[in-house]
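If you scroll down you'll find the structure; I have some questions about it.
One chain of protein is taken out of this complex; the other chains stay put.
This part shows subunit A:
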């Protein structure tokens, strides 16, 4: 009995001691840092901001950055309340939010730090290689259910989407489906990797993923936003020169009165080094 109790205690002790040493480290960095900046918001921007913050903190010991996710809306609300210095956002301010900022007499400066683009993917065996926005909308709202309606083989369309908690879900809904709701029989998967896997092994599948995730297991579609006159292939080059339509800017937003404090971080994000990280994370750099 005693022995088993001891066995229970050991891992507990180990956990406790781990926690202790970690908090010590944190204290140490905070003591040496002269400024500490909080970045909060979009989960899409999160990996980018995190990586940039890490490398920035390595090269500049005088600054400490805390990056928190939660979604664009959360970040912007925190910026209103003054609980964060920078809000990350994968969308522009909504009219409601602009109204709220003007009510609280705050001026917001927003800086584009990268672009994010979505690619529509299908199974490599699919004959269809391009679709118009209208066709995509009808596929995802359930009006088109067979590939032969858009020039493919006689095969049922199986549409995959992300879960509703994902920023990509909202982006696709706003940008491609013009705010209409997805059909109920759309399959939703919890991660981009799962979508690639599913589309790769399902013959009639269609899905959407971040441009950066391109793999050989799936085929990327060209899209047209002018009813079929021109189809644009998804590529980093096309996203950079803004001809590829399903792309969105990623922002850092901050209060103008706070500009001096956040300058090193914003500057770093726009620097060559910062933009290199953008490419590594899988987004589209500005230049």
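Quick note on the criterion: contacts are C-beta pairs under 8 Å (C-beta built on N, C-alpha and C of every residue); 3 or more make two chains touch, one makes a residue touch a chain; residues count from 1.
FYI, contacts and distances are computed from a predicted model.
Not shown: a single chain whose UniProt protein name, out of "Carboxypeptidase regulatory-like domain-containing protein", "Acetyl-CoA C-acetyltransferase", "Phosphate transport system permease protein" or "Dihydroorotate dehydrogenase", is "Phosphate transport system permease protein".
Between the chain not shown and the residues A:184, A:241 or A:260, the one that touches is A:184.
Set against the missing chain, the residues A:71, A:222 or A:274 yield one that touches it, A:71. Of the candidate positions A:164, A:230 or A:257, contact with the hidden chain is made by A:164. The chain not shown here is touched by just one of A:202, A:220, A:243 or A:258, and that residue is A:202.
On the side of subunit A, the interface with the absent chain consists of residues 71, 94-96, 98-99, 102-103, 141, 155-156, 158, 163-165, 179-181, 184-190, 194, 197-198, 201-205, using the contact rule stated above.
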